[in-house]
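Structure first, then comments.
Heads up, one of the protein chains got dropped from this complex, but the rest are sitting where they should.
Up next, chain A:
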Amino acid sequence: PARMAAPTREERTACWGARDEFWQCLDSHGDDAAKCEKLRRAFESRCPQQWVKHFDKRRDFLKYKKKLETEGYVPPEAAGKS
């Protein structure tokens, strides 16, 4: 199968820029993705799919980290599972 070339420096920079614009939009709309659909599509078109998945996970992680820093750790309620 043809080997996919890795994104060039310019392509990386364009992807990161689109990601940052999308994230800034989410920041100013309380994470309401519906308000940022156009930027989401731009982000998805500028970045390889694997990178979109990676950055989505990173955003979730950063939000969780911020939550820990501001609200403190709240242990999950004890469930039946061990």
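For this structure, a couple of remarks:
Operating definition for what follows: a contact is a pair of C-beta atoms (placed from the backbone, for glycine too) under 8 Å apart; a residue touches a chain by one contact, two chains touch by 3 or more; residues count from 1.
Convention: contacts and distances are computed from a predicted model.
Looking at the choices "SCO2 protein", "Ribosomal RNA-processing protein 43", "Aminotransferase class I/classII large domain-containing protein" or "BBSome complex assembly protein BBS10", the name in the UniProt record of the chain not drawn here is "SCO2 protein". On the side of chain A, the interface with the absent chain consists of residues 1, 3-9, 12, 16, 47-51, 54-55, 58, using the contact rule stated above.
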